[in-house]
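Just one protein chain is left out here, and the rest sit where they should.
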Amino acid sequence: MALDQKKEAQNFSDGLSSAVIYRLVKDPMGLVGLLIVVSFVVIAIFADFFAPYDPSKLDILNKLQGPSADHLFGTDQLGRDTLSRLIHGTQIALMVAGVSIGLAVLIGSILGAIAGYGPNWLDFVIMLLFDMVRSYPVIMFALAVVVLFGPSLLTIMAIIVATSFPTYGRLMRTQTQSLRQAEYILSARALGLGMPRILVRHVIPNTIGPILIVASMDVPFVIALEAGLSFLGLGVRPPTPSWGSILNDGYTYIRNSKWILISAGIPLILVTIGFTFLGEQLRDIFDPKIDRGS
Amino acid sequence: MFRLKLNRTITRFFRNLSLAAIVCSFSIIGSINAAKSAELNVRLGEDFTTLDPAFWQSGADYTMINVLFPKLIEFKSGSDWEYELQAAESIEQVDELTIKFKLKPGLMWTGNYGEVTTEDVKYSYERYIDPELNSPIIGDWLSLKEVEIVDKYSGIIHLKEPFAPIWWSTLPYTSGAIVSKKATEKAGGKFTTDPGATAGAYKIESWTPREKTVLVPHDGWNGPKAGFDKITILPIQEPKSAEIAFEAGEVDITEISIGSVPNFKKSPPTGGVLDVRPTADYTFLGINIANEDLSDVRVRQAIKKAIDVDAILEGAYFGVPEKSTGLVAPGLVGYTGVVPDPRDVDGAKALLAEAGVSSLSLELDVLNTAEFITAAQIIQANLGEIGINLQINQLDSGAFWNVAADRKEALQLTLNNYTSPPDPSWSTQWFLRDQKGIWNWVWLDSEEFDNLHFAALKETDIKKRETMYYDMQRVMDESGGFLFIMHPPSVILYRDNIKPGLYPNGGLKLSAFQLTN
Amino acid sequence: MNPTMSPVIEVRGLTVEFNGVPAVKLVDLNISKGHIVGIVGESGSGKSTLASALIGLLPDSARITSGQIFFDDRENTPATPEIFSELRGHFISMVSQDTLSALNPVLTIGQHLIDIQFRESISLEEKRQRSIAALESVHMPDPEARMSMYPHELSGGQKQRVSIAMAVMVKPKILIADEPTTALDATLEVEIIALLKQLQKKIGCAMVFVTHHLGVVASLCDDVVVMHQGSIQEVGNVRDVFLKPKNDYTKKLLKCDPARIEKKCRQLPTMDAPNQKRVEDETAKTKRLSGDQAPILQIENLTVKFPKPFGLAALFQKAISKDITAVNNVSLNLFAGETLAIVGESGSGKTTLIRSIIRLVSCQTGTISFFGKSILDQSRDDLESTRKEIGYIFQDPIGSLSPRMTVEKIIKEALPSEVGNANDEAQEVQNLLSLVGLPIKFSSRYPHELSGGQARRVCVARALAQNPKLLIADEPTAGLDVSIQGEILNLLAEIQDKIRLPILIVTHNLNVVRHISDRMVIMLMGEVVEEGATDDIFSKPVHEYTRRLLNSNIHALPE
Partner (left out) sequence: MIIYTIKRVLLALLIMACAVSTMFVMIHAVPGDPANVMLGPRATPEIKEALRARLHLDQPLSTQLFYFFKGLISGNFGFDLRSNRPVLDIVLEQLPHTFILVSSALIVSTLGIPVGCYAAINRNGKFDRIVGAISVSIIAMPAIVVGLYLLLFFSVELRAFPVIGAGDSDDWLDYLWHLTLPVITISIAWIGYISRLVRASMIEVLSQNHVLMARAFGLPEARVMSRYALRIAVLPSITMMGVSVAFILSSTVITEIIFARPGLGSLLYESVLSRNYPLVMGTVLVSTIFIVGGTTIADLINAALDPRALKEND
């Protein structure tokens, strides 16, 4: 039985992903997006291998250097290698994005499903919660939370979860509501299948696609938010290299060396382009409307 | 400025504990205009919040109050802390409890509030001790008994007890500012942003909150002629923006961050003058004696030994300031001049081993400004070498200034900067026993220190006083709770066609600004 | 076709390809002035593509690879995109297939009608008056008020009337109507067709009428074009073609139309077996129907209401002033071996009724018993096992199959748990697929890879996989070509013969009902208005509505 389930899962993902990857790679935009995202993930995983220096190794004599053969992107005010810090910053950026979006998707989906399936009043209350969270500018909410709990990676992730789960919640609710009326769900019920089975076999596989697309488009926003908070000095603790705190260093020493600022912007831009390209392409692939047109 | 330390609200980008946050000069365009109509654009780190001398908080308030309200005596601009007569024609200390003064006639209030009289002086000073007013800086006048009116221009200040700092931190300071009795009473006994009447060298022509304040000369001023036809004060928090704005000609005088000094020295902006002023302020690493993990003095001494102060000065402050010798800054009574031992990693390790500490994790609370965070990271690396794992808590100013109250004895290391006027007594008062957890974040608990502090307050013999401050600094050093890093200079950048009015620590004396020819 | 009459439109050797696959192959066609030409064919025959090509509005993915189209006022000049866009809207106009989306949702009816008169240099008020007149000509009630309404405020029939008003108002020489009645109920269909005919006569245009409904062609058209797989099979006068078809395909197509089979058949002809017409003999019928007297399914006084929202939520929800009664006090019985048909127009509550049987919809009052057990009181577990005993075929065949599961998994899911190990299950799936006439290779396909007919078979297979004691089928043949319709219905009949399965079928297709059902129930606005043996009702309808319904059944033969 366990074997059977595993095989089933495999079949499912095979059927889904091989076709998706083929169609992704076929389009130049998708290919570029996929390449960028994959290379960032690889860089994050093997940061120690790629980084030419220890990112927190001080070398005060060689501080604020411009780009050179030794330091491709120059050094910061403590003589640390900017490139190495950016490479290690990738870990932070992707971890923050991955963990917090994952949690946001989970919480949002559960709440959204409850709202979509539950009684009207519950739907109303949950929607009110979503609307409420949405009515804060994220940065404002973040400021309040950071001063409340103190700046740390955990706080940032909590903020991202708290501010982005309504997006997924709303999406899930819409999906659930339309699924609720979908004939294949009705027919699963008509077959006398139990609720858990319907959820696992019929509802989730059919809602996860759009949510994944939104999540992938959300990654750059989340990374930018982390960078923004770190820029305001409310982000990760030093000496953890984060793109935002490197940007902040760059801004602080903009007169001494513009290279820190310029180079800290590059990975942010690249990762943004990567995930947006990927997300757009995924949407083109998954969106049945566009599917029909071609 | 001294009181800036009391202000927990200044934003992170601004070097918040230094008065010298306020500066100015001529824009490139402005300098052309200046030939015709002499205008000055001054950058302050923030907008003023209150103009009432009894309630002032920020450096901007301080600067504004100094230019808007007359004082009997005022600090001179220049490099030494000396006062000169301003509203007073004469002033003398008759005895420890009595000060006689006589006003210059002809100083007029704005509006229709007439001349500045003894009545106004009496009202201005006595309102501090009125419990109804609830002034948070009542301490400046706590020793006041009353101001006696002799005639329209003469009066006598009677004190309840001797108070030496009255000539340093009361009369020439904001608490010495004279407000209009009629206008203030009309406003209900206190005011915030609309004083009703002012009588300084300049008066406010217009105020756009958080954008700009425009000052023009006050006709009723009887002091030295105002140097400019118009002074525009622009609140710009971020020193970096201010520097860029200076280069772009948008401001004429600004304080800049120490980190920018090397660059400006290397390539000074056209027509810019860099003025580095020493201050009595002190930046130090506080090690909480009362904390469980730090209760062994050997651990504290080990931490002190392990830290490379030179590296901090180079890394965070670009080698601009000198290494500190202790609480008291050069040029002040009690300056020791004894340079501390250089970094000694082995000695630090030995001390730790002696104390039986093998691994230690500590937290360092620090304000989240670039310099502090940079310095904190150097400390982190230094302590890592002797096996101490340091976590840096970077806090916004609101949280940082509450950290001792929140965490009490759990507080471990703090990197701090306290401002100070040119008298050491101001600084030693924060480390008294009754200041533990308030400003004494090191929990220094020394009866000897307390006794010396009070004795020194009353001591008039310079030599004896000096010895007392030497002793106090020895107590601090022996406690192992303090690692003094430097006395941060304030760095001011201004156009070469103005002669700025600067207090010795770089604070702006707007009334003294002049054009050069 | 009268060769002396000059054609208004002439198509020469037209081939249209979609991504290299031809949809229309080398078609030649002349349409004479004032004639109504019906284009018939099954889905995929290229009839709609041809119609789009005639008006020059092929989808972007289509390419004309050969051939030309000539209009009579542009003699000898093959139509170019410029000519098309010049001619559209006054020489040639169109009534669309999809009534629901043919009108722009953000423009009022009046704006639509006034907009298309952009060529006329008359005042706005005049255009308005003409629009109102056009609406009057299509028998739109209160045309003046309708002018300021938005499309979503009109019913489907009214929308189609607006479309027709637009098409006719420009007084075209050619009117192209692409399946204009498929989305409409039978009674409405009759009215719209009559309207089209009347208007066509009035303005004297030629009309191209695309449909899969042979009866409509017979009653409306002068000429007929039969298409199959992109090619024209037969062209000619309707009477000639329908009465004496020459082409094999045409013959088969005509034979498969249940409307053209006078006698009640147990087994209907299909394209593969166009000649089979098995009438059930009395013995078999008795054997099938006789048996236990107790009904397998008994519904008494069932009422289903959709309640209005309440509480805080009501403030922000759709404002519904009162409960809507979808099913009102309905009682019916279903016995072993019999087929009961529920007939009614859309909105009559038939789907709600059958959904409430398995409690997909909750009902307010009444009882439902299945083998004597009350379904309404059952616990969740009991309900699930009851549902397992009732096969249910949903109306939308593809939509009722879970999109991310293969056919095999979909069917497996319905198998009773006692089937056993994986091998047995796979075997069972194969058996079921062959039973519904699908090749084994389909087991690994996903629903979107199936055609409508194939998906319908999978639905039947899934329902059968349950080993049902009762089969409920909601419009099992809607949207299917007649040939496939026959196959599905034959399949159901076959199974019923084997195991005396009671079948409850919901449909609005009277021709189907006539052949397959033993008894029928006619519903109108949630209530049963007539009930009885099928033959009796067809011969002697009692209720006035039943009569109207039966009259709307268009005759298969040209008059």
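Letters are used for the chains, namely A, B and C, taken in the order the chains are written, and counting of residues starts over at 1 for each.
By our rule, a contact is a pair of C-beta atoms (placed from the backbone, for glycine too) under 8 Å apart; a residue touches a chain by one contact, two chains touch by 3 or more.
This is a predicted model, so every value here is computed, not measured.
Put simply, the hidden chain is in touch with A, B, C once you look at the whole complex. The hidden chain makes contact, of the residues B:A280, B:L351 or B:A399, with B:A399. When the omitted chain is restored, the residue from B:A183, B:A199, B:L215 or B:L234 that touches it is B:L234. Only one of A:L31, A:L143, A:L199 or A:L212 touches the absent chain when the whole complex is considered: A:L143.
One of B:E96, B:E161 or B:E211 touches the chain omitted from the figure, and that residue is B:E211. Touch with the chain that is not drawn comes from one residue among C:A102, C:V343, C:V458 or C:L549, which is C:A102. Mapped onto chain B, the interface with the missing chain covers residues 3, 6-12, 46, 49-50, 57-58, 134, 136-139, 192-193, 208-212, 234, 236-238, 241-242, 244-245, 247-248, 250-251, 396-399, 401-402, 405-406, 438-439. Residues 55, 57, 59-60, 85-90, 93-94, 96-98, 101-107, 115-116, 118-119, 150, 152-153, 163, 166, 170, 315-316, 318-319 are the ones on chain C that touch the missing chain.
In the full complex, chain A touches the omitted chain through residues 29, 128, 131-132, 134-140, 143-145, 147-148, 217, 220-221, 223-225, 227-228, 231-232, 244, 247, 250-251, 254-255, 258, 261-262, 265, 268-269, 272-273, 275-277, 280, 289-290, 293.
Keep this in mind: only the chains that are shown with their structure count from here on.
Between chain A and chain C, the centres computed from C-alpha atoms are 46 Å apart. Centres computed as Cα averages put chain A at a distance of 46 Å from chain B. Chain contact summary for the complex, chain A toward chain B: residues 56, 58, 60, 63, 77-79, 146-147, 150-151, 233-234, 237-239, 248-249, 251-256. Taken in their complex, chain C has these residues touching chain A: 61, 309-314, 316-317, 355, 358, 360, 383-390, 392, 394-396, 399-406, 409, 413-414, 422, 446, 459, 462, 466.
Touching chain C in their complex are the following residues of chain A: 4, 8, 12, 15-16, 120-121, 123-124, 182-184, 186-194, 201-202, 205-206, 294.
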